[in-house]
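Here's a structure for you.
Our next item is subunit A:
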Amino acid sequence: MTLRWFLLVSHALFCLGVFGMLTRRNAIAMLLSIELLLNAAGLNFVCFSRIFSNAQAQTIAFFVIALAACEAVVGLAIILSLSRHAKTVFADEAKLLSG
Partner candidate 1 sequence: MPTGGYTIAFVILAALALMGAVWTVTLRNLFRAALSLGLALIAVAGFFLLLGAEFLAFTQILVYVGAILTLIIFGIMLTAKFHQSGGSVGRQPCGWRHSLAGNDITGSVVNRPPLPAGIASVGLFVLLTASTWSLPEHLPDAGLAPTTAALGQQLVVLLVLPFEVISLVILVALIGSVALASEKQRFSR
Partner candidate 2 sequence: MLLTSLLACPLLGMLLILVLPKSSVRWIRGVAVVATGAALLVGLKVLGQFQPALASMQFEERASWIPQLNISYYLGIDGLSLPMVLLTVLLGFLACLASFGITQRQKEYFALYLLLEVGMLGTFLALDLFLFYIFWEIVLVPMYFLIGIWGGGRREYSAFKFFVYTLAGSLAMLLGILALYLNTQTFDLVALSGKASQLGLGLQKVLFVAFFLAFAVKVPIFPFHTWLPDAHVDAPTPISVILAGVLLKMGGYGFFRIGYPLFPEGAQWFGSAMAVLGMINIVYGAFVAMAQTDFKRLVAYSSVSHMGFVLLGLASLTSEGLHGAMLQMFNHGIITGGMFLLVGVLYDRAHTRQLDAFGGLGARVPVYAGLLIFFSLATLGLPGLSGFVGEFMAFVGAFGVWRWQTMVSIIGVVIAAAYSLRVIQQVLLGPLNERWASMPDIGPREWITVAPLVVIILVIGIWPLTLLHLQDTSLQQFIAHVTR
């Protein structure tokens, strides 16, 4: 079992997240994709922490989880606000801004 395979998985997760960001029109779905991105990064950190036997890298993954929570909260709040005002959750349907 080698690092390469772990990395393949994390890269795949990351790229799927990117794919989701690019294709999902629903803002909440995009939020889900962001979680995938962050997870991929977290997985990387844990892999490498394992290789280098570095506890600090693992804690970074911990912080990432916490920050992911924050992002999710803020993102959802914004989406709720938008849905209340603009009656839509589609990121590309909000069209008040002219550019």
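Methods note: a contact is a pair of C-beta atoms (placed from the backbone, for glycine too) under 8 Å apart; a residue touches a chain by one contact, two chains touch by 3 or more; residues count from 1.
Candidates were picked such that all candidates are chains of the complex that A comes from, given by their letters.
Everything numeric here is computed off the predicted structure, so don't read it as measured data.
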| item | value |
| --- | --- |
| Numbered candidate touching subunit A, per complex, among 1 or 2 | 1 |
| List of subunit A residues in touch with candidate 1 within their complex | 1-9, 11-20, 22-26, 28-29, 31-33, 35-36, 39, 42-43, 46-47, 49-51, 53-56, 58-59, 61-63, 65-74, 76-81, 83-84, 87-90, 93 |
